[in-house]
Structure formats: structure tokens, C-alpha cells
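Omission of a single protein chain aside, the complex is shown with its protein chains in their original locations.
Right, chain A next:
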Amino acid sequence: MANDETTKIDAATLSTHGKLSMFNQGLKSGLANGQKFTELMDQLIDTTDGETLLQAARTLSDFKLDSAYVTFPHQYQNADYYLIFMSRLLSMHDDEQAILNTRAHSESLYHVFEGLSDDYTFLYQVVDNENGGAYYHEQTTGENLFYVHLERRLLRFNSRAFTNLFINKLLLKGVGTDQINTVLATLINFGHYLRDDFGFNVDFNILDVDNAAKYELREANLSGEVVDKLFVTAAEHDYMLQNSPAGHGAEIQLPGSLVVDVFDAGQSQKADWVITVHDPEQRVSWFDVLLHFDFMRDWYLENIDALEIKADPLVFA
């Protein structure tokens, strides 16, 4: 009780000594805060231990460097620590495709990719509400490619952003699949490292190569017409759309023992149309199919309102 009373005393009523002492305390804690920050920075840029790296990034991602008595004129944004973390983690695995650049005359960072023109710059955007986390964001298109939450250890890829950026913006404007694939590989690897090194819960979404992956369609109760369209266009490209052995739906066999199914995986009462992609080595995702088979891609894009692969609705509304 007595303690509470003293802290409540207005600064104006303090003695000179008391004021000086409070000022000094403020400085000390501000400096200690700065000291703490530099230690975390040391870890973030130099540690070779994964868990230390993650902890440093996590702490820095919502670190408040300035205090009432000590402010620092040169600072990076919280979002930049995500970027540094990502680059460090990738380089610990010898992946140097994502190049970390500094903007001239300011402390701010961004990624460009070896395989892409420098028109495309990537950085994190921190979520400003109680959920926290950050989106990996491409600046010219405004696409959020994935969402990451370091504390909750989760990563969510976003089919719409990948389709818009890599197919509509890049592939259809003449960028080669080789270039696109090197960028994709790095982003996918990042997901693998988070999952394998730190036990992150990762939804690869449209990029998932696992045969068991069921890509859920936006139109859960898919209209037969959309499948009819694939049937007709496939025939025009010398592929036959067959009845799916997986249930009500269709199957198409593509070169390389690649089998794509579109079928209703739902219960009798509630339709739940999904796409699956099977290949013997589990190296092909639905997104790879879109990159390599023009008629499948055209079909997907022309019917995107129905076919778009659902991303986690909690972070990609």
C-alpha cells in the first residue's frame, strides 16, 4: 500500500535529488534496453544456432527500442527483423537466392530474387492487431505470399497471391518457368526449414507436393459445368477426362505418371470438392501442374471464381 502511494507522487512534488535520480534511472533503463537490443542484434546476425536465431527474431519483431529518456535516431522497422531472420535461416541452409538489400539513405530492408527482375521487391508487413504475425509481401503487386507467426510457430501460404504474381504477372508476361521455379523453391524451402528445424505448423496450400494433399476449392459444391469445360478442353488437347475412382468426380492422367483428380471428398450431406495431384515421387503440386500444362492453367484461370484453392481463412480472408 505504502509503495503504491509513493510511486503515485507527482514528479513536481519531488525534491531535486529525487528528480535527478529518476532521470538517471530512466537513462539507465533506456540504455539497458538499447544494450539488450544490441545483444539480440548480435544473435540475429551472427549466431549459428537456429533456436537462438528464432528467439532473437521473435523478440526483436516486437521490440520497442525507444524509451521516454533514450531514443535512437537510426532504427530498422520491426518487419525488417523478419526479413533478416528469413535470410539468415536460408543462408544457414546454403540458399542464397533471396538477396537482402538495404535502401539507400535509410535503414530499411527488402528482398529481391536472383531469378526475377528488381521490379519485384519483397518485404514483411507486420499485422497491426492482437493476432500479430506478418505477411511476406511483394510491393509492386501488393500480394501477400504467406503469413508467418514466429511465436505461434505457424506458416500459411496463399494460393491467390502465388497465382496472381507467378502466373498472371510473371509466367503470362513471358518469364520462364525455370526462373519462377528457383524463386518458388526458395520460398518452399523456407517453409521446410521452419517445419523441420523449429516444428512450425506449415500449410503449403497450392504448393503442397504431398500426394495426400487435398486442395479445397472455393466453390465447395462445384457445378458440373466447370468439370464439363475441362472435359472438352482436355479432349482438344488429346487428354481424356475420366471418371474418378475416388468418387463422384473426374480424373485426368498427364505425362510422367501424373494423375489429377477433381472430385467431391465431402460427406453425403455436404459437398466438398477438392483437387488432388498424385505422382510417384511426390514432387508435383497443383501449382506445378498450372505452371506446366497450359490447358489446365487456362481452365483454372477461366473458372477461378469456382476453382480457386482455399487458403487459411483466418489469415487470408
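Keep this in mind: a residue touches a chain if its C-beta (ideal position, glycine included) is under 8 Å from a C-beta of that chain, and two chains touch if they have at least 3 such contacts; residues count from 1.
Here, contacts and distances are computed from a predicted model.
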Complex member absent from the view - protein name from UniProt, among "Glutamate transport system permease protein", "Chemotaxis protein CheA", "ABC transporter ATP-binding protein" or "Exonuclease SbcC": "Exonuclease SbcC"
From A:Ala79, A:Leu123, A:Leu170 or A:Ala250, residue that would touch the chain that is not displayed: A:Ala250
Contacting the left-out chain in the complete assembly, out of A:Leu123, A:Leu241 or A:Ile275: A:Leu241
Residue of A:Leu145, A:Val227, A:Val260 or A:Ile309 in touch with the missing chain, whole complex considered: A:Val227
Touch list for chain A against the chain that is not drawn: 224-225, 227-232, 235, 240-243, 250
